[in-house]
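All remarks here apply to the structure that follows.
Heads up, one of the protein chains got dropped from this complex, but the rest are sitting where they should.
Order of writing sets the labels: A and B. Residues in every chain begin at 1.
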Amino acid sequence: MDVKPGLLDGVPLPDLMPEEFEEENYLNAEYGVRSWLLTRDHKRIGLLYLFTLTGMFVLGGLAALGIRLELLTPVGDLMGDDSYNKMFTAHGIIMIFFFLVPSIPAVMGNFLLPLMIGAKDLAFPRLNLASWYIYLLGAALAMGAILSGGVDTGWTFYTPYSTEGSNTNVTMTAMGIFVSGFSSILTGINFLVTIHRMRAPGLTWFRLPLFVWSQYATSIIFILGTPVIAITILLVAAERSLDIGIFDPALGGDPILFQHLFWFYSHPAVYIMILPSMGVVSEIICCFSRNRIFGYKFVAISSLAIALLGFLVWGHHMFVSGQSTNAGLIFSFLSFAVAVPSAVKVFNWTATLYRGSISLQAPMIYALGFIGLFTIGGLTGLFLAALAVDVHLTDTYFIVAHFHYIMVGGALMAYLGALHFWWPKITGRLYSEALAKVSAILVFLGFNLTFFPQFILGYLGMPRRYHVYPDEFQVLNVFSTAGASILGIGYLIPLCYLAYSMRYGPRAPKNPWGAAGLEWQTSSPPPTENFAETPVVDEEAYDYRRMDEKAEASL
Amino acid sequence: MHVAPDVSLYRNIFLCLITLTGVTVSIAFVDLGPWNVLVALTVASTKALLVLLYFMGLRWADRLIRFGVVSAVFAVLILLGGVLNDDFHRQIKRFQPVQEIRASLEDLRVRGLDGLPAREVD
Partner (left out) sequence: MSASESSHLEHQFDDAEQQFGAANLGMWIFLLTEIMFFGGILAAYAIYFVTFADVFEEASNHLSWEMGGFNTLVLLGSSFTMARAVAAAQSQGPGAQVRWLIGTILLGLAFLGIKAWEYAGKFEDQLVPGRNFSVASEFAAVEELFFSFYFLLTGLHAIHMVIGIGLLGYLAVRARMGDYDRSYFTPVEMAGLYWHFVDLVWIFLFPMLYLLGRH
């Protein structure tokens, strides 16, 4: 009989019933609104982000609901053209800038990074709190703009429409995004300095959890990429409000220059959104297959490679917008190249599963779903990297499906997986594993029903950002909306049982999953100082075989 | 933690910077054709390097920090290079000889198609 130390489905562990926590931890160390709003504890700041981001996700999701309801019929019956434009713009801006970009770094990265490296906090705790407030300010500005009239340029703000044509709240939205960029930058600075300067004794670079490597690579992109969108957005706002024309064709300005500047950040931004998820998947796959990661160094370095190569491919968003064929060729080639490190990760995760002792808990279902859906999304990216194919597929629903497979089927599922995996650590409670499994499967099924038809729609020629479409596309659109409803339910259920578990869930032990990593060596939830004594590391990461052998031997 | 450089170094660097400023201003008034831009950028880069290395202490800093500075500069150059390469290959009228641009712009103006407000006839 093989022994699987870890969480037993739905059975509360003895002696640890709900209600009070006996020892002091970061949650009960201090009470009151001020102790939360003025906290310097990275764990509390992670939770502050969790609540704000959940709110933003709901808002972005409502915009998605509006879109999918409108697309049930081929005519514009629910809303007019302008309203539809504002709807998809709101959805894109909220989901990208105010949910996905911060998501795993601000919630899980903030919470876990110091724990994973054996530190007491991040390098700059006050900057960390400032980061959250700056994010709030940016979100307030953007939401103010969206709710008081909206923006109809699309999240891509292409000029000259955004600078001269549109009469909507472009400037205010742009300022919201500009401000929130500083939040990302501060987080990036904090993470890079923490990882470089505050690792526990013995924790060499190649003993770090892969989640830390992914945060490191993501932070590089935060630092090098975000300032460029900041200046680009500032230029658009200046052009609109001060009539200082940089992209104004009447002054000799070049709209394509805007696109180059915009995508120089926005392409690496998609790697900001996916790299942390990949780190999460590495952690989960190892734990639930009880195997060390296959090819640790390759997986670690591939994160850096993705971050770096990601800066070289921005032109693949501009193949048909007036860019030269020569540039198109170069960007196409480089786009094929950037797929290689991602593929390395997928191969290595699969090899890690091989001959592993696999248990399908909710985090694992999310992680496995990630691998499949990210692979599909990534492969379709290769289709799009081919110039000729892109001419046909660009600006169609194929693109929409492609990036939703990666962002929703990939990043969002990993975010949910991360929430579930580290939930016992963050809250000290266990959630309902049965409900979690059901939701994970609902999410997976609902997701595919929503977005797979969109690949077909795009290939058949349905353009994106249109709400009036030829009748023959209706059936697939109806499937897509049906899927979206299931997906929505799949997201609502965890909201309920996770919130419930915070009060009524069974008490979690230190390490319910039997996982490797320093964060599991301290209590659930951790004390404010994280560790009673600074840990010393002398083992490789993910030493599951040895851990399980030791556990078995001690029985 | 670190040794304070002796202040005469700062004075010397400052004097170099003043001198180089004088150089760049003087050369600007000499016609070197297309080389003016390159020379100006080279002098500016030299001044920047002096500030970076000696005033900001990059000379004695961690390899990591030096690598970071190089990476950021490199990233800007990638942006610049990518866009210039695209602009060059787009064969838009910009890279044509100036006389041709003037002629075609004048042509547009005469036909009232230049998008600018009507000029007063003088």
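Just so we're on the same page, a contact is a pair of C-beta atoms (placed from the backbone, for glycine too) under 8 Å apart; a residue touches a chain by one contact, two chains touch by 3 or more.
Please read all numbers here as calculations on a predicted model, not as lab measurements.
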Options A:G61, A:G138 or A:G253, residue touching the unrepresented chain: A:G253
Candidate in contact with the missing chain, chosen from A:A123, A:L203, A:L309 or A:A385: A:A123
Residue ranges of chain A at the interface with the undisplayed chain: 114, 119-125, 185, 188-190, 192-194, 196-198, 223-228, 230-232, 235, 238, 242-246, 248, 250-254, 257, 261, 264, 529, 534
Where the unshown chain meets chain B, residue by residue: 1, 4-5, 7, 10-11, 13-14, 17-18, 21, 24-25, 28-32, 36-37, 40-41, 43-44, 47-48, 51-52, 55-56, 61-62, 64-65, 68-69, 71-73, 75-76, 79-80, 83-84, 87, 94-95, 98, 102, 105-106, 109, 116
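One rule holds for everything that comes next: only the chains that are shown with their structure count from here on.
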Contact set on chain A toward chain B in their complex: 196, 223-224, 228, 249-250, 254, 256-257, 260-261, 264, 311-312, 314-315, 322-327, 330
Chain A-facing residues of chain B, complex: 64, 71-72, 75, 78-79, 82-83, 85-91, 115-116
